[in-house]
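All protein chains but one are shown in place.
Letters A and B mark the chains in the order given here, with residues in each chain numbered from 1 onward.
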Amino acid sequence: MANFFAMGGYAVFVWPAYAVTFLVLITAVVLSLQSYAQARKSVRQLEEEGSGTEDTR
Amino acid sequence: MITALANPKRFLDLSRIVSPWTCAFAVILLCAGFYWSLFATPPDYQQGQSVKIMFVHVPAAWMGIFVYSVMAGASLVGLVFRHPLADVAAKSAAPLGAAFTALALLTGSLWGRPMWGTYWQWGDARLVSELILLFIYLGYIGLWNAIDDPVRAAKAAAVLALVGAADVPVIHFSVDWWNTLHQPASILRPGGPTIDKSFLVPLLIMILGYTFLFLWLLLLRMQTEILERRARSLMMARGA
Partner (left out) sequence: MKAFTALLIRDMRLAFRAGGGASLAAAFFALVSSLVPFGVGADLVLLGRIAGGVLWVSAALAALLSLDRLFQADFEDGSLDVLALSPISLEAASAAKILAHWVTTGLPLVLLSPVLGLLLNLPPRAYGALIASLAIGTPALSGVGAIGAALTLSIRRGGLILALIVLPLITPALIFGAGAVADAMDGTGRGAFLFLAAFSVAAVALSPFASAAGVRLNVGG
């Protein structure tokens, strides 16, 4: 187990490489999902408001 | 099929069906790839366990170039065939390409450190070309942001993408040539000129996984862009 984490002495390079990979990929996913959710919310809101004013006219 | 996708609404409907699949494939492939790379590959006879970085560096580097080709292709389609969603595709792809390229640089630097003794080696032609590619991405994204009129921005960015596409091979060639001054050949070739078979399969799985991840995020970002444009036009209609 300890051998695995030590990565034959290269641990200080291998683990940060994988860590930064996870970080970048997960950040990309989270940001993309957030913007998507935000955009969908705005469009829904605006469409509801639009149809709302039509009804009351 | 491409003309069928020209209608934004139809594109939205179609991607809502397709993108969960790309997400699923990405997740499965990446999980398998990461597991295999970390737990089931032997050390390289030359580089020891540091060869494991190859499995996160090479896919990232490949994606940096692949995404740029997608951007350039979309830009061409947008300029020549006036496909309405082409510029959306290019705009959405760029930040992803930049992220992959930056990732390639970071992981490449860590991979090279045990071999070179330094975190950066100008003698590695591929890494240096990737650095220039990152700047090209940043310039492209900057141009989109700097021009106010979205129609103008789309066309200007498209021209830039195509000019860049023509130049990138030249840049790579010139960096390669420049390296004949210095000695170090690229050491980022595990196990010598041929890749050990036991490395090849997990590497391909990772590359496929990254590709599906890109496709999923691209569709997501394109949908977001289309929705944002719809929101803007709704707001303008409201104001009127």
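Methods note: a contact is a pair of C-beta atoms (placed from the backbone, for glycine too) under 8 Å apart; a residue touches a chain by one contact, two chains touch by 3 or more.
As the structure is a computational prediction, the values presented were derived from the model and not from experiment.
Undergrad: Could you run through the displayed chains and say which ones the absent chain touches?
TA: Displayed chains contacted by the hidden chain, ordered by label: B.
Undergrad: Touching the absent chain in the whole complex: find that residue among B:Ala24, B:Ala40 or B:Val163.
TA: Spelled out, the listed residue whose C-beta touches the missing chain is B:Val163.
Undergrad: From the listed residues B:Trp21, B:Phe81, B:Tyr119 or B:Phe135, report the one that touches the chain absent from this view.
TA: Of the candidates B:Trp21, B:Phe81, B:Tyr119 or B:Phe135, B:Phe135 is in touch with the missing chain.
Undergrad: In the complete assembly, which of B:Leu12, B:Ala32, B:Met115 or B:Ile147 touches the absent chain?
TA: In the complete complex, the chain left out is touched by residue B:Ile147.
Undergrad: Could you list which residues of chain B touch the chain missing from the display?
TA: Answer for chain B: residues 132, 135-136, 138-140, 142-143, 146-149, 152, 155-156, 159-160, 162-164, 166-167, 170-171, 173-175, 177-178, 180-181 touch the chain left out.
To be clear about the criterion, only the chains that are shown with their structure count from here on.
Undergrad: Report the inter-chain centroid distance for chain A and chain B in whole angstrom, where each centroid is the mean of the CA atoms.
TA: 17
Undergrad: List the residues on chain B that touch chain A in their complex, please.
TA: Touch residues, chain B against chain A: 34, 38, 43, 48-50, 52-53, 56-57, 60, 96, 99, 102-103, 106-107, 110-111, 113-114, 213, 217, 220-221, 223-224, 227-228, 230-231, 234-235, 237-238.
Undergrad: Quick one: in the complex, what on chain A touches chain B?
TA: Touch residues, chain A against chain B: 7-10, 13-14, 16-18, 20-21, 24-25, 28-29, 32-33, 35-36, 39-40, 42-43, 46-47, 49-50.
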